[in-house]
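All protein chains but one are shown at their positions in the complex.
For clarity, chains are labelled A and B in written order, and residue numbers in each chain start from 1.
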Amino acid sequence: MSNEILIGLEIHVQLNTATKLFCSCATQGSEDPNTRTCPTCLGMPGSKPILNKAAVEKALKLCLAADCTIAPELIFSRKSYFYPDMSKNYQITQYELPLGTGGSIKLAKDKSISLIRIHMEEDPASLAHLGSMEKSPYTLVDYNRSGNPLVEIVTKPDMHSSDEARQFMKKLITLLEYLEIFDINSGIIKADVNVNIKPYPRVEIKNVTGFKEIQRAIEYELSRQKQELKEKKKATQHTRNWNSEKGITTMLRSKETEEEYGYIIDPDLTVTDITDPMLQKLKAELPELAEEKINKFTKTLNVAEDHAKIISTDKAMAELLERAAKQVAPDLAAKWIRRELNRVLNYNKKKLKDLDFDEENFFKLLKLIEKKTITDTTAQKLLEQFIVKPFDIAKYVKDKKLEAVSDSGSLEKFCQEAIKENPDAVNDYKSGNEKALHFLTGQVMRKTKGQATPGEVNGILVSLLK
Amino acid sequence: MKIDESMLKHVAEVARLKLTEAEIKKFLPELKEVLDTFSKISEVDTKNTTSSYQPVPLKNALREDKPKQCLTQEQALSLTTHKKEGYFKGPKAV
Partner (left out) sequence: MPSVTTFVKKVHSGEINVVEHTAKVLQEAKKLNREYHYYNTICEPLAKQQARAIKKNPKGRLAGVPVSVKDAICVQGVESTAGSKILKGYKPLFDATVIQRLKKEGAIIIGKTAQDAFGFGSFSTNVGLDMKAPINPLDPTRACGGSSGGSAGITQLTQYPHLSLGESTGGSIAAPASFCGIPALCPTYGKISRYGLMDYANSLDKIGPMGKTIEDIALLLEIIAGHDPKDSTSLTSKTESYSKSLTKADHHIGIIKETLGKGTDPKIKDMVLNTIDESEIKHASVSLPLTQKYGVSTYFLLAMAEASTNLAKYCGMRYGKHETLKGSFNEYFSKVRSHNLNEESKRRIMIGTFARMAGYRDAFYLKATKIRTKIIEEYKKLFKTYDVLASPTMPIIAPTFKEIEKLTPLQHYMMDTMTVGPNLAGLPHMNVTIGEKDGMPVGLLLIADHEQESTLLKAAKVIENVE
């Protein structure tokens, strides 16, 4: 009997605004330390915070998309604690009244992860060290990140395996990309992970950065707790640190020594009304989300569910399919986008939205495939080149004479030639050796310079050798 | 409401104040007296009263998402000697 696993996540996502949450310093640009700072994000006495309107709108979009109950007003609090990365030794965050409560993110037909809350807060600075954190005589602080706008998404402990946690993270990232509130290339995702195997109490792993690390940390902690359970060790509710280098979690502090955050409403900021007209406007700006696209693809366009699901994880790809489905059979387009386009993009380590993608010519390629003017193999090769640098597909095919040899007349001729030229192979095949047929197929393919479909050649050979 | 030495030390620690024995001796009776008087506010009936976090109604102070001129690295670091290669130097994080 395996014990129940409970996993809850508190995820911090950096919103892709141009400026920070409470000051007009740029969130992108120079990566040299302390080159995007001002008195406000440096916590200099006399400076004051002013709320970024775009950050509020982006956070609201997330709350709307996740079906949260939205607060009637936005109120910020000061969370006091001392640390070298805190420019004011308090963080401006939300405590009493988070922007969104409840809501959920759907994983599959019958499984959703419930959310407890979504709220806004500012990022602390980033720390660097000479050598390891433990051995360094001092900390090096870079305030470029200080004051970046974050949303924190807190889930219920609804995930029961590291795989479910991974699925959730993937769905979340897809949602963030669809909403265009998070930049996957430059934005940071961090999480506090709450995980326990019953009957052990909750263990919190603090500050794990990045999708992969969150997975690794969960997997390590589950195996650690499993081991402790096996050894019948006692456990307390406590906080741990994830050491990425060593791939282990270590104890930080027990529950008794929890920080006294001493929350007060931040008196330097005003209340922001969240009105119905404001929400209506933002709702109208929400794009069609992944779930809706999957529905549309499967129900209206009769695309295979598998293809639909995978394509919909990438907004640019989903939108490409919508347009491609007007040019060729939807399922063909889906198959080629889901398998071949993805394959080539992954190989080149690129995302569709980052490419200067020549859609016109891509559709032409699909049409050639559909018409069987070129073989699948040829199409694959063309696509590989096309991603690196786009070109006129139709012209190229014509110029290089890449049209498929698919008229049965010439194909049969090549087959008969191959049979004549390879009597040993023919005899092998007739004696029951299937491999000999592959050899013969290979010979025919050579003659057609690859411009034939192996399956078809196979079929003709078999009938000729009967 | 109990204000004793251990509570005082705890509060001082939360506030990152290291008090001397003399300071603790001095502060304890003073804080007791002050907090005893202040706690009389419990006599006021505030059952149906909302909080005023500011004394005048202030709402919706927002700013456009446009980057403005920020400090140069040199300016940012100009008020301290605790710096190294463009970074601020701070005390150990563990």
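The rule we apply is simple: contacts are C-beta pairs under 8 Å (C-beta built on N, C-alpha and C of every residue); 3 or more make two chains touch, one makes a residue touch a chain.
What you see is a predicted model; the values in this text were computed from it and never measured.
Peer 1: If I consider the whole complex, including the chain that's not displayed, which of A:6, A:50 or A:304 touches that chain?
Peer 2: Among A:6, A:50 or A:304, only A:50 touches the chain that is not shown.
Peer 1: Give me the chain B residues in contact with the hidden chain, please.
Peer 2: Residues 1, 8, 11-12, 14-19, 23, 27, 30-31, 33-35, 37-44, 46, 49-56, 58, 61, 63, 71, 75, 78-82, 88-94 of chain B touch the chain that is not shown.
Peer 1: Touching the missing chain, which residues of chain A?
Peer 2: These residues of chain A touch the chain that is not shown: 39, 42-51, 78, 80, 82-84, 87-90, 137-139, 141, 260-270.
Everything below uses one rule, namely that only the chains that are shown with their structure count from here on.
Peer 1: For chain A versus chain B, what separation do you get between their C-alpha means, in angstrom?
Peer 2: Roughly 40 Å, centre to centre.
Peer 1: Along chain A, where are the residues that touch chain B in the complex?
Peer 2: 17-19, 24-26, 32-39, 42, 50-56, 82-85, 127-129, 133-134, 136-143, 260, 262, 265, 267, 269-273
Peer 1: Quick check on the complex: what are the chain B residues that touch chain A?
Peer 2: 14, 16, 51, 53-54, 58-68, 70-73, 76-77, 84-94
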